[in-house]
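Only a single protein chain was left out; the remaining protein chains are all shown in position.
Up next is chain A:
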Amino acid sequence: MWSLAWKNVRRGRGRSLLTGAAVAAVVALMMIMYGFSGAVVNGMFQNMTRSTGHLILRVKNADKIREFERGLIQDAPALQERLARALPGADVEAMLEVPALLAGEKRSRGVLLYGLEPGGRLMKEFVTKKLTAGGPPQDDGDWSAALGRALARALKVKVGDGVYAFVPNTSGIGAAAFTVSGLVALPESTMEARTAVITLAAAQELAAPNAASRIVIFLPGLVSPTQQGRLEQARSKLAPLVPAGFELLTWRQAEPAMAAILDMMTPLLLIYAVIFFVLAGLLVVNTVYLGLVERIREFGVIIALGADRWRIMRLVIIESLLLVLSGAAVGAALGGLAVWRMSHGFSLPGPLARQYAEFGLPVVMYASITPAQVALVFAFALLTALASALWPAWLAGRLEPVEAMRHVA
């Protein structure tokens, strides 16, 4: 049966080839789209979580609390230590956000002082990678601060100049002098005009000894939003360590808008898959149907020899399966090759890359496709083969042998 079906597929060579090629193209295209969307989604995820972390511990509803002191995690180092011990391999960092008045020689501005751990991931992300002049902030000996470029411009200061931070009514020393260690370029200009980064120790001494606004946790090997299981596992491990009045947020909860954008990719690609496979399916229907019409007599003989309706339908369906799956195999090979090459890093053309960088898309992206996505593409191909064969198979199954053999093509 299979060999007869295969010979029949090969008989309508031109048509089969065209249809097989269409299926191959759709499968390859879908794989590339999945690979590409994997690159985009993972890239955006990694870009975003570099600054937000994967899990965030903070005072419950900290974003709604106006009072500086009430939003703080007191005794942060001890908690940080406990979290780090529960999750070996993870990076656990504290940060302290302090609203302050920053003054140069002649001007002053209201700013947010970010106290970050020197050499930590957040410091690297917010400062080291974004420096346009100078270096990161220090706290050995003199305290220094890295300023947003726009802020430095507003204060009329440059690297090496002094600035003064005032934080009244806190449990810290309340005021301190900093040297401008460097300038950073931030994606948003409003943010650049009100951001200064200092060390965590300096921020704590200035405003809140031993405290942090949040503890940020980076899990090892978490590179894609699809690794939800790993995230939940870490979260449930940490849950018992979270003191009352605090909350442990995932990146999804912390960045719901971003999470929604990333989640949109799945249904979007499904819609594409449906459209493409329906188009390919129409070609398959056409091919299988014409193959049937041209061979009505032959089907008549096969039925006369004793093939019943179900076997005839099976023959038609098998032809469709062979046609589609051989096309799909070729498409998967081509698509797989393309995704594999793209998985080693690719960039969008220059202007596009720059434009999308503003939305958090990395310049160099790495295509990635999961086995489940490959399986999904094949499931679509399989479904296309079956659905396309259904109507021709039904027609073939209703053939009467005598009439079919009298049929004049």
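Operating definition for what follows: a residue touches a chain if its C-beta (ideal position, glycine included) is under 8 Å from a C-beta of that chain, and two chains touch if they have at least 3 such contacts; residues count from 1.
Everything below uses one rule, namely that contacts and distances are computed from a predicted model.
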Omitted chain (choose from "Paraquat-inducible protein A", "Electron transfer flavoprotein subunit alpha", "Rhodocoxin" or "ABC transporter ATP-binding protein") - UniProt protein name: "ABC transporter ATP-binding protein"
Which of A:L268, A:A372 or A:V402 contacts the chain that the document leaves out: A:V402
Hidden partner chain, touching residue among A:A307, A:A357 or A:A387: A:A307
Footprint left on chain A by the chain that the document does not show: 1, 4, 7-8, 10-11, 297-298, 301-311, 400-402, 405
